[in-house]
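In this view, the complex is presented without one of its protein chains, the others remaining in place.
Order as written gives the chain letters A, B and C; numbering starts at 1 within each chain.
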Amino acid sequence: MDDYAIGVLTNIGLISFLALSAYLLLIAGEMSFGQQAFFGVGAYAGGMLTSMYGWPLPLAALAAMALGALAQFLVGLPTLRLRGLYFAMATLAAAEMARILFELFHFQRQVEGEPVGPDGSQGFRGIRWVFAHGVEPLEYMGIIYAMLALALAAFLLVERSRLGATLRGVGEDPQLAASLGVDVNRVKLGAAAAAGALAALGGVLYAHHNTYIEPRNFDLMLGVHSLAYALIGGLGTALGPLLGVVLDIGALEGSRIFHGYRMIVFGGLVALLLVWRPRGLLDERSVQWLKRRFS
Amino acid sequence: MTDLAQNTLDGLFLGSSYALLALGFTLIFGVLRRVNLSFGPAIMFGCYAATWVNLNFGVGLMALALITVAGAVLAGAYVERLCFAPHRNGSPIAAMVASFALWMQFEELATIALPRHIYDFPPLHGGTPLEFGGLMLRVESLVMLLAAIVMCAVLWGILYRTRFGVALRAVIDQPQAAQLAGIDVPRVFVLTFALASAIGGLAGFLIAASHEQVTPMLGMWSTLKGLLAMMLGGLGSLPGAVLGGLALGLLEAHSQWFLGPQYRDLLAYLLLFVLLAARVPWMTTRSAS
Amino acid sequence: MAKTTFFLILSLLPGLALAQAPKADFSCKATRTDFIFDCTIRLSRGGKPLEGATVTVGADMPSMPMAHTVKPVKAQPAQAPGEYRAQPDLEMLGVWAVKLRLAGPVRDQLILHYEFDSKGATPVRR
Partner (left out) sequence: MSALLEIRDLVTAYGKIEALKGVTLEVQQESITCLLGPNGAGKTTLMMSIAGILKPRQGAIQFGGENIAGRPPHAIVAKGIALVPENRLVFPTMTVLENLQAGAYQQGDKKTIAEDIDRMFVRFPRLKERIEQQAGTLSGGEQQMLAVARALMSRPKLLLMDEPSLGLAPLVVEEIFRIVTDLHRDGTTIFLVEQNAHMALKVAQHFYLMEQGKVSFSGTPGALAEDEVIRRAYLGSSKT
């Protein structure tokens, strides 16, 4: 596979974490415009730990995930009682605040005689752990997809379990779920923390792939895109969001046929697709239908 | 002391542009119970259309204003047909994501039509700003404030003095009862969408004239400011939209003076977050599931 | 995949095994065809020109970097030692995060921000 194909596949893998993160909140009944902020938290935290404090990547990833989960938990605590657009706008506000805080965040340390670390809007250069440890692009892509497979396995496991049913129940009808004794808020906060961790994991992997991050990478566009991927791909299964990402980044970006007109084609395609399937390609109904056919 | 007055003045001018944007957003949200993420990009389309015509044929200010408004209404109609009409009794999220998809289209269309990052846009009055009592006053800002006031009066007149206004308020209040009262609700949707797009187009023209430039970021900027002002003023309430816009303008003007642009935006978002988290009454009266 | 398992063990060892990072200066001129630029790259490491590296030049948009990527092009070594030439197609003007991927004697990646316009590219210092 040439460099370009690896690059596209790596991008698909990285954004899929964000799409899964938005999907997890969507099935819990909450629409978030802010997952890019936790993606950013992961990127910054992971990058700092490896390039400023010499932590190994796996450890830094775990720490970043914990931080992402904590951050989304704290944002969710006062806002998860809000519904629909109110919650979306609260997450938008929180994410834009995070982006501006990244712009104001200057914290560097001398490593081998050179300042390393976030330098506000100049960004954060030199996250070179992957290169320093001689990891080939193909191998790094392997790691990303291994992590993604782990996340997917967790999703598919949860979806079959009682927890998965509770989650969807809370998403579809919180009052009904509450009347059945479900602590709706605790479930939503749990889902939010997990979504934060997922986004942060994507962030860590992105930072080390790109070796450079800057606040503008984590703007509203990324957040609304990940929400769109989850919805286009379908809310019926965790594979839905991945389908959304593959459709955009894979098919159109990779194919380069619509060279330069890609967004016009993709935008029109998405709008028409949503008219035909308002809950995405792999929505709940088609997933049930597939399960009946193949089980 | 004059700084305070100057900032308040600038805040009012800035706030009036936000108020116009919020009015457009609120009209669409009030009637359709949907968020149109392509509201800002449709305005940008109008501004880019005017810039393109100006670059190739050189037209006067009035013509530019008309082209901007017409472009915004045209783009708005395209968005309404593709994203909102099909999802009328469907899911609000689908309609919103569809409108986001068209935002991508408008943005790429703009960068293709006019590839350079920034294009000039003629100001209303090229000369030095007016001055009285030690306060600087740009013509664009004055016209912006006047436009906001006139638009509020026009909207109030439409809403409370015309048959269409009765229909519009009825649809906002109880869509099914409006149908039963014999109101052609789909037609009200289309006309309201056009009205909101026209208001957006006017705001876009004045914003571009006061910034004296257009960039592809105009779509994102006007969407964010419009949404922010609408939420601050109370989702779905037209007077709220105006108050929200003015409040946001004043907050930004003053915080920019004391804290600089980054803290200004940070403060605006922090205010929205805190108000939402505290679930203040005027903001959460209308349920927006 | 023995190498990956070895890597996993290696990765658990803390320590700052950060090799000396290479430096690059980068300049481009517009060509007759739209959005295609003729760029020269001078690579050095620890002050000495870096020769014999295989350099690929790619670029991302600062906003949504994973979605707007440009097909990377391989650079050809130029006359002077440590100097390389490439003709990337950027599809759009504006600010790009140019991504220089190095392989061969040293494996690394450098990200440099440039504003591309109809004449050439100027470094961006925000």
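Basically, a residue touches a chain if its C-beta (ideal position, glycine included) is under 8 Å from a C-beta of that chain, and two chains touch if they have at least 3 such contacts.
Since the model is a prediction, treat every value here as computed from it, not as a measurement.
**Student:** List the shown chains that the missing chain touches in the full complex.
**Tutor:** Touch partners of the hidden chain, whole complex considered, are B.
**Student:** With the full complex in mind, choose from B:V166, B:M217 or B:L271 the residue touching the hidden chain.
**Tutor:** Checking the options B:V166, B:M217 or B:L271, the one contacting the hidden chain is B:V166.
**Student:** Spell out, residue by residue, where the missing chain touches subunit B.
**Tutor:** 163, 166-167, 169-170, 173-174, 176-186
Quick note on the criterion: only the chains that are shown with their structure count from here on.
**Student:** I'd like the Å distance between the centres of subunit B and subunit C, where a centre is the mean of that chain's Cα atoms.
**Tutor:** Roughly 41 Å separates the two chain centres.
**Student:** Measure off the straight-line distance from the CA centroid of subunit A to the CA centroid of subunit B, and report it in whole Å.
**Tutor:** 30
**Student:** Report the inter-centroid distance (CA atoms only) between subunit A and subunit C in whole Å.
**Tutor:** Centres of subunit A and subunit C (C-alpha means) sit 27 Å apart.
**Student:** Give me the residue numbers in subunit B that touch at least two other chains, ranges are fine.
**Tutor:** Residue numbers touching two or more other chains: none in subunit B.
**Student:** Among the residues of subunit A, which are close enough to touch at least two other chains?
**Tutor:** Correct list: 221, 260.
**Student:** State the interface residues of subunit C toward subunit B in the complex, per the touch definition above.
**Tutor:** Checking each residue of subunit C against subunit B gives 34, 92-95, 115, 117-118.
**Student:** Within the complex, which stretch of subunit A touches subunit B?
**Tutor:** Touch residues, subunit A against subunit B: 26, 31, 78-79, 81-86, 89-90, 92-94, 96-97, 100-101, 103-104, 220-221, 224, 227-228, 231-232, 260-264, 266-272, 274-275, 278-279.
**Student:** Where on subunit B does subunit A make contact in their complex?
**Tutor:** Of all residues in subunit B, those touching subunit A are 35, 37, 82-83, 86-87, 90-95, 97-98, 100-105, 107-109, 112, 220, 224, 227, 231, 235, 262, 265-266, 269-270, 272-273, 276-279, 283-284, 287-289.
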